[in-house]
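Here it is, the structure in full.
Only a single protein chain was left out; the remaining protein chains are all shown in position.
Take a look at chain A:
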């Protein structure tokens, strides 16, 4: 049975593939499992194996050609099979002939998404010697409109079949989502993606009413997705008979927190290190500082300072994994987790690397206040480089935090409690004394932070906190 071989989609973000090499020529026999060709994706080269036995009847693209995924690249069939119809079909698909009838049947009120797809003919643009055939003017117009020509699918109608200015203008026109200014402003304010809205105006233009409809649908959606409940009088029951107290949509801030933390926990392999810190000296110094000035400092302010110093000493901890690159930051934007009415939020102190303890205290107090009132501005809770989370005030012995992505670490701070500890006196003898002790734990992303570094980092913080004079000089 003859079949069309297509350019495979080898990754979620792969839109086109480059044929690196044909392992078979036209007329060669190929067995199932034998490599047929090699494809270059944005990350790597991959060999693709034949899925059936047969003979290579036709190779439709050349080595080095780039072509959108799912388009035909070859026809394989039985040795004596007539595959001319299939080849014709494949060539038709390559030149975009197949797309037209479907487009004509599109209803007037098709979503913008569908219109977008229709605007792109399936055929790859003509090239000459591997270079896209496009006029200088078309290039300029594309650049002026921020249109990237990389892998673009436009049929050239200009000189010698090349892409001309009009082709670019038509493409821009066809891909632009048409919406009235009011609809655009509304969608922006409500955070609605225009791509998802169905336009009912002329030529599918998105009107104010369409955005309103989309808003209403969005509000309804969580309820519709909630577990099916069977009502019985005033009481609500789950399908398996449990009485329900309350149903709350998993949406908004709750969903953002949930999605981010699951992403963090599922993608970053977490690794944890705990240290016990003797706060005797720090509490004494804090008492003196607070006695000497108006602005009262908190334990958190000192821990923040110690963390900032440690981050500067170990900049690998003050980093993000961005795609394929580990980005280490010079700025320390220290995030401090706060419970807000809508849920957990982490405002951060921008460029905290040069701040003193008192300055940290002054910078963080208004952020905490705003967070508790739910009034933080976006830039006040985004752009952090490391987070500390202090639950000491709730008497927690020890806890483990999930990294706040895209950061690579988080420091959990538990409560300070008087504990019997073994202390070494000046003469070398040991005794048991009562000291204020606190657990701190660092969680790190093991993809880029190894255990030794994390251990050094958390120990550095412990050392700084136990010798607090270093935090003040």
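Rule of thumb we're sticking to: contacts are C-beta pairs under 8 Å (C-beta built on N, C-alpha and C of every residue); 3 or more make two chains touch, one makes a residue touch a chain; residues count from 1.
Quick note on the criterion: contacts and distances are computed from a predicted model.
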item: Per UniProt record, name of the chain withheld from view ["NADH-quinone oxidoreductase subunit K", "ABC transporter permease", "Spore maturation protein SpmB" or "Alpha-ketoacid dehydrogenase subunit beta"]; value: "Alpha-ketoacid dehydrogenase subunit beta"
item: Omitted-chain contact residue, chosen from A:76, A:164 or A:299; value: A:164
item: Residue touching the undisplayed chain, where the options are A:62, A:140 or A:330; value: A:140
item: Footprint left on chain A by the chain that the document does not show; value: 135-140, 158-159, 164-166
